[in-house]
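With one protein chain withheld, the remaining protein chains of the complex are depicted in position.
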Amino acid sequence: MNRPRGMPVLRSRVLTSIRRHVPFAAVAVVALVAAPLLLEPFRLGLLAKYLCYAIVALGIGLAWGKGGMLTLGQGVFFGLGGYSMAMYLKLTEAEGGLPDFMGWSGVEELPALWAPFANPVFALGMAVLGPVLLAVVLGTLVFRQRVRGAYFAILTQALAAAMVILLVGQQGLTGGTNGMTNFFELFGQDLADDSTQRGLYLVVASVLGLLYLGTRQLVESRYGRLLVAVRDGEDRVRFLGYDPALVKTVTFALSAGMAGLAGALFVPVVGIISPALLGIVPSLELVVAVAVGGRHALAGAVLGAVVMGYAKTAFSEQFADGWLYLQGALFILVMTLAPKGIAGLVGRLRNARAA
Amino acid sequence: MRIPRPLVSAMLLLALTACGTDAESAAQSNEIKVGLLHSLSGTMAISEVTVRDAELLAIDEINKAGGVLGKKLVPVVEDGASDWPTFAEKATKLIRQDKVAAVFGGWTSASRKAMLPVFERHKALLWYPVQYEGLESSPYIFYTGATTNQQIIPGLDYLREQGKKRLFLVGSDYVFPRTANKIIKAYAAANGMEILGEEYTPLGHTEYSTLVNKVTQARPDAVFNTLNGDSNVAFFKQLKSAGATAESMPVLSVSIAEEEVTGIGVDNIAGHPVAWNYYQTTETPANEAFVQAYKAKYGQDKVTSDPMEAGYNAVYLWAEAVRKAGTTEVEAVRKAAPGIALERPEGLVTIDGENQHLYKTARIGVIQPDGLIKQVWDSGEPIKPDPYLKGYPWAAGLAGAK
Amino acid sequence: MLELRDVTVEFDGFRALDGVDLTVPEGELRFLIGPNGAGKTTLIDVITGLTRPAAGSVRFGGHDLVGRKEHQIVRLGVGRTFQTSVVFEELTVIENLDLAAGFRSPLWSLARRRKGVSEAVAEALARTGLEELAERSAGVLSHGQRQWLEIGMLLAQRPRLLLLDEPVAGMSKDERARTGELLTEIARDHTVVVVEHDMEFLRRHASTVTVLHEGKVLVEGSVEQVGADPRVQEVYLGRRKAEDVVGNRP
Partner (left out) sequence: MPAFVNQLPIGLSIGAVLLLIALGLTFTFGQMGVINMAHGSFIMAGAYTAYLIGDLLLALPAAFLVAGLMGLVLERAAIRHLYARPLDTLLLAWGVSLVLQQLARDLFGAPNVQVPAPAWLAGGIGILPYNRLFIMALAVAGVVAVWAYLTRTGLGRRTQAVVQNRRLAATSGIDTGRVDMLTFFIGSGLAGVAGVAVTLIGPVGPALGEVYIVDAFLVVVAGGLGQLRGAVLAAVGLGLLNSYAEFWSDASLAKVIVFAVIIAFLQIRPQGMFVLRSRVLT
């Protein structure tokens, strides 16, 4: 291999680094500038919703694509984040009184669990830390016992089921099946206002962009290499002196934190959080989206979430029944014919052209 | 200049997302768009599709009779997908993009609660067709199903008249059963009835042997059942095989209508009472026409039920309000609506000006071996809607915050 | 340095190891041989924490190893390779080595991208002669190269005790020779235990040999002593042919 020496090395490195960032910058410009200008507020709101899902997908891409942990309970973390945010919003609205749903659930004074959520810093912190803590506890328990693969997948799925039952059962605390809705303002901004929604969109898009950059950095770091090594040979990694359980727990916690943050953003954007958003099916749908986009590439995961979110809306506007068929069929096709998803197909295309 | 490919794809994606951005140029002047928003997929589709069908029937009939204000009604149908946030999203779409004059939709309380802020925010109209737990009266919602004093309380009156004093409460774990049971407990306390137990199961629960054991051990005079959907099937099957009969222990249900009976199995439920405002067998001239028209349009084997009738009524009531207002403009319609009284399949209904609910006649029926429901009791006259139960001294303190 | 006392391992009533005593002093190159099922790999598994003994003690450099987790034992300075080499195919050779060298640094410091080549990695590259292939992904390596990479990863860990499980199985003659050289070189400044079947390889490189048979230590001594022992010839050499077949399993 002939490497150019001296200055050219530096220049080529700078060039590569710029080239590496061009696609990202281009997408960022479209997302941050073009979309808010071109899209009608209702559609922009939908896009913001997809981007929230994309944040969750990014976490799934990290945990599943890079770390091999198929998590079917990501909705749980999304929900924890969403509920934290919703509690804050409800409390600011109640202005010292009780949130509306507690009234019709027969709760007469504010539960102690709720009180600290009046503080926005605490609420936002819990939106991320809550999921992280749960993931750390669960991860420590199961990974330490070397529960993995399909067992892990099923356990996370059961967690989603249990979580939904718990939330529904604690109606006085959580709003039950209804969840929480009817939010008016966030940090003094009227949520019904189009400019607030546009601002929220920009926040969501920026958060997604930053998280994407951060996650990509992480994946390309030695930690990322270690994660791939754990995915491909967990037992071997043990004999390299690492504790795979720790590596997996940290990764799982990161992905949980991302899902939590996404949930917190989702609530003001969409205006509702309910158990239906974090059960088995929504959790699986996000995994499907990641698979369709391409689990091995972070960008694929993000793309998948946006495409599938859009497809779902479009389909249910055209013919509702078809959606399940399409989703199922798409999934079967991707799994059998293109396990690397859209990202894999794009990569193959690029290679074919280069060759 | 070469445009980077990712940029192109991002733009394409954006273009896709933007599709439909241009609302089809404002509705032609001889049409009025109305939204129908029910779950057409998912677990609630079973129930909601029939309500949508009844609403479509009403739109058809109104159009055949010349429409409203000389314009044809054009339904825009959306799927709530049994998912509450989707209801909110689709409601926004119907209002903002399709610019419909009114939306008829929802079934579960959760879907209504999710849509409520959307309608209030956009000052648009929702017509909600299902009996519910009360404690609500939004200025932008018209409630055409029963509130608690038109269904739960008459049901209790009936049980009391029958001498059933010891009750067991069984319900799915969500807001309607919990609120209903709170009212039942207050009623029981005021009327010398005894509540032997109160049990909730998760939505979709199907293993009822433990619950049946609890119920049969308690030996109540009657069971008040607020279970929802599939759970009813499992509950009645398992109750029957445990040897309980409608004679020894009637189960009064408030969420089982004609269409659910087939799925539960007539054998398992025949003889048990239900509480509604309307049955397919209700004897009014308007009902004869409604049942006939419905069967003609959707098939002779189809049945009609209370929520379907309430959805069907909703379209007529709204059309009447529009006629009276002379416009589809929301505030004018709201002002015109109070006092509108129509003879409907369930009898005379009147829109209450205060809370936008309907005056309705309560009816208790018993499920017959042919799957239909025979009325055995009624309230005699339409009951004034009282969502906050202000007219019932024993219910003071139940209404919660408001 | 390494001291096993009365180690017994049972699998479903079958005694894979039955009261094994083994002492390996610092700096020694020890060969572990025995027919298939003799318990050689099990012995290594016990030392490295993969298998828990039913009885007995394993001590290394003053630490009791029994009950410790695999990665903790590695951190004490015990490294091993596997019969079937497991390298991370999606990573490059240098990344594999870097990973092996990195366990001592705290987890958070891993969050940075690898910059340059650390000393340990450079040394491992040089010793195994894989410099040319440093940037290639490990997936494209030949069987022999993989084994060297495994040994390289082991070296990059900088362990005090190296346990090699059949390092030359399935290698060509040239590759065996090179591995042998590598081994002799490593043995100069490390304590090494090698499980091996290949007699020629054994004769050429071994100093002390322990023969295991049916879970027990049969003989221990120099190659000549062991080779001359009639019991060994009976249990081991008599079955050598079958052994080779199994040993060559990919």
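Just so it is clear, A, B and C label the chains in written order, and each chain counts residues from 1 on its own.
The criterion applied here is as follows: a contact is a pair of C-beta atoms (placed from the backbone, for glycine too) under 8 Å apart; a residue touches a chain by one contact, two chains touch by 3 or more.
No experiment lies behind these values; they were computed from the predicted model shown.
Considering the whole complex, the residue from A:113, A:210, A:332 or A:349 that touches the absent chain is A:332. Here one chain is not drawn; of B:175, B:233 or B:389, the residue touching it is B:233. When the full complex is taken into account, the listed residue touching the unshown chain is A:291, out of A:204, A:291 or A:307.
Screening B:66, B:204, B:339 or B:391 against the full complex identifies B:204 as the residue touching the chain left out.
Interface note: of A:169, A:214 or A:347, the residue touching the hidden chain in the full complex is A:169.
What chain B contributes to its contact with the hidden chain is residues 43, 45-46, 49, 173, 199-202, 204-207, 209-211, 213-214, 217, 230, 233-234, 237-238, 241-243, 259-260, 262-267. Listed for chain A, the residues touching the missing chain in the whole complex are 70, 138, 141-142, 145-151, 153-155, 157-159, 161-162, 165-166, 168-169, 233-236, 280, 284, 287-288, 291, 321, 324-325, 327-332, 335-336, 339.
Heads up, the rule we're going with is that only the chains that are shown with their structure count from here on.
Take away chain A in thought and the touching chains that remain sort into B | C. Separation between the centroids of chain A and chain B, computed from CA atoms only, is 35 Å. Per-chain Cα centroids separate chain B from chain C by 72 Å. Those residues of chain A in touch with two or more other chains do not exist in this structure. Touching of two or more other chains is recorded for no residue of chain C. The touching residues of chain B, when paired with chain A in their complex, are 4-7, 10-11, 13-14, 16-21, 40-41, 78-79, 81-86, 88-90, 92-93, 96-97, 108-110, 113-114, 116-118, 121, 133, 135-136, 173-175, 178-179, 182, 200, 202-203, 398-402.
Within the complex formed with chain C, the residues of chain A that make contact are 1, 217-218, 220-223, 225-226, 228-229, 232-233, 235-236, 238-244, 246-247, 250.
Residue ranges of chain C in contact with chain A, taken from their complex: 48, 69-71, 74-75, 79-80, 82, 86, 88-91, 95, 98-100, 102-104, 107, 110-114, 135, 153, 157.
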